[in-house]
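Only one protein chain is missing from this complex, and each of the others stays in its spot.
Chain lettering (A and B) follows the sequence in which the chains are written, and residue indices restart at 1 in each chain.
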Amino acid sequence: MADLYSNNYLIVAIFFILGLALPIGALTAGRFLRPNNPIAEKRTTYESGMEPIGGSWVQFNVKYYIYALLFVVFDVETIFLYPWAVAYDQLGLFALVEMLIFVTLLVIGLIYAWKKKVLEWD
Amino acid sequence: MESRWGPLAQYDWSVMAPEFTILIVATLISVIDLLMPNHSNRRPLAWLGIVGSLLAGWFVLQNTGHGVVEILNGSYRVDAFGNVFKLIFLAGTIFTLLMSINYLNRGGVKEEEKVVDHGEFYYLTLTALLGSMIMSSSADAITLFVGLELLSISSYILVGTRKKHLLSNESAFKYVVSGSIASATVLYGISFLYGLTGTTNLFEMADRLGQAYMAGNALLIYIAFFLTFVGLSFKISSVPYHMWAPDVYQGAPTPITAFLSVVSKAAGFALIIRFFITAFRSVVDYNAANGPHSVLISELLLVVGILAAISMIVGNTLALRQTNIKRMMAYSSIAQAGYILVPFATLTSLIFEQTVFYLIAYLLMNMGAFAIIMIVTGDRETEDIRSFAGLYHRAPFLAIAMTFFLLSLAGIPISAGFFGKFYIFMSSLVMGNYWLAGIMIATSVVSYYYYFGIIRQMYMRPGETEAPLRVPAGIAVIVLIAFIGTVGVGIVPDSVLNFIHANFPLMDLIEAAGQ
Partner (left out) sequence: MDSILLTLLTFSPLLGLILLIFIPRTQTGALKLIGVLSSVLPLILAFVVYGAFDLKQAGLQFVEKLEWFSIPAEQVQFPINYELGVDGLSMPLVVLTAIIGFFAAIAGTIFVDKRWKEFYILFTIMLTGMLGVFTSQNLFLFFIFFEMTLIPMFFVMGIWGFKDREKAAMKFLLYNGLGSAIMLIVFVAIFMSVWTLNFTEIKTAFTDPGSPFNTQGSPVFIGEGLRYGLFIALLVAFAIKMPIAPLHTWMIKAYTESPTPAVLISSGVLIKIGAYGLLRFNVGFFPEVAHQLAGLLAVLGVINIIYGCLLALVQNRLKLVLAYSSISHMGIILLGVAAMNEVGFQGAVFQMVSHGLIAALMFFIVSVIFERTSTDRLDDLGGIAKSMPFVSGIFLTAAMASAGLPGMSGFISEFTAFLGLFKEMPIIAAIGTLGIILTAVYLLRAVLNTTFGPTSDRWTVLADAQPLEVLPMVLVLGFIVLIGVYPSVLSEPLQATLQNIVPRIGG
């Protein structure tokens, strides 16, 4: 039975090896197939087609972090609301109340962020 | 009804009234805090929290005596075991909030010692309380982990609320780092259990774990047990996850130190006992040479016993060298965790009563002691043990109360702590665990040295000042309640014992719902 348990990990191991092999294989194949023509423009950082300005070792404003956090909160909210909306008929009114509570809590979170001046840049 | 409201409405949500109360009050406090003018006093918010906790306590009492109620597909269960722990948490939180009011509003404090945001302090205490309540009631590995994290994250912030205080920051950081490692360890252990049983529900886990053992996965079960136990020992600050305690106890604001040492620790014990006894109870070795025996009792708990013994030794010996009173209490609390682990390690039918009784005694004596420590160290502006010098002449009643708390912590009659220890002894000796009882008693004698060191300062050393110490009403109330409790429970321990025994049939921990 112990074998059975470790056999379950065989799939994990296969996935692990595949995961390693694919990028390595793709990159190696590309290296041999592509033409080699390095120019200065190609070596610059990709910034959505804009000219990069300054070094890449600048300090980012910590507020980005909180922005990102707020974004994630609403992202997750959407992810959570969507399946609920799809299964609304099965879940019933109780789930509606629950969802309202959930949204209320998020609104309180938003009020919190607003009051703590997270939404202002300075 | 069923069709209109959906399947979720079938659960008896009223049993979660205590948790909802705390949740609503915490939310309310946070909203009010946001809408209040910046410089107005946040004191009423604490009173709101206290009222909420009292209300929640009333709901808990309403829930008792109704047997086991399970909701959310057996992941959350309200039973006597959880209820009695919830009462302990609520009482501890009320004490903490009372202390906090005085702590946050005391005058003459250096700028860097101040807690910046009072409202935050109050509602985070409540969310921490909510976390511990969830921990004590969850019958599912995921729910209990959510409770654990809610308690942990709230306490990380609470420890660091003195934002400009270097020690406070350092301790909060240490707490976060070691707490995260502990949580990861717990998760890792639980993942093994999930791997073995394919369920997170503790009761289903219990059935399948027995099969898994017989199927030859003994080693994995041991690993799962030890990883989970080691991780959870963080919450009760026992060996091997005790090293955060001294720094965090010292750096945290004193009411939070008291909270960590009482509520957080009690929550850890609630979780440990519920989790291991529920999940591991049917792991039985049928092939053993001398007949079938429970692996939990005969093998796993031996290690718990050893860890408890090391906790007592480490806590009590390292406390001897401390000069900072809060650090000393931290080591003392490590040792106390060792004592409270003894009933679990010996596992008799009295385990619940013994643990709960000792935790109640511990709640009373430790809260009383920390209230006095807060007043005295705040007044002398130092946390050195010498701040207690001459306390008897400054505030005789405070000194006498402190003496009783310390005697109780040391386990000397007539006090709640003595009877708690006596009670714990009974089980370790009936099981023939003489070595554990021996270590417990020997380290208790060692603890006399440092507990009486404080008594020595209070009565035998001249203080720097003879000025009478002003005791705020809130603190006086805590000290008085704790004092009456410590001495009263010491004189008539059966008042508490019978109350627990009559109202909280703790064995229903492992019974199915609806009985």
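Throughout what follows, contacts are C-beta pairs under 8 Å (C-beta built on N, C-alpha and C of every residue); 3 or more make two chains touch, one makes a residue touch a chain.
Only a predicted model underlies this, so the values are computations on that prediction, with no experimental measurement involved.
Touched by the hidden chain, which of the shown chains?
B
From the list B:51, B:288, B:460 or B:484, pick the residue that touches the absent chain.
With B:51, B:288, B:460 or B:484 as choices, the missing chain is touched by B:460.
Of B:98, B:172 or B:407, which sits in contact with the chain we cannot see?
Residue touching the absent chain, from the options given: B:407.
For the chain left off this view, which of B:109, B:426 or B:476 is in contact with it?
B:426
Extract the touching residues of chain B with respect to the undisplayed chain.
Within chain B, the residues touching the omitted chain are 349-350, 353, 407, 412-414, 422-423, 425-426, 429-430, 434, 437-438, 441-442, 444-445, 448-449, 452, 456, 459-460, 492-495, 497-498, 501.
As a convention for this text, only the chains that are shown with their structure count from here on.
Express in whole angstrom the distance between the two chain centres, defined as the mean CA positions of chain A and chain B.
The separation of the two C-alpha centroids amounts to 37 Å.
Spell out the part of chain B that touches chain A in their complex, as residue ranges.
Listed in rising order, the residues are 3-9, 27, 30-31, 34-35, 195-196, 215-217, 220.
Quick check: in the complex, which residue numbers of chain A touch chain B?
It comes out as residues 1-2, 5, 8, 90-95, 98, 105, 108, 111-112, 115.
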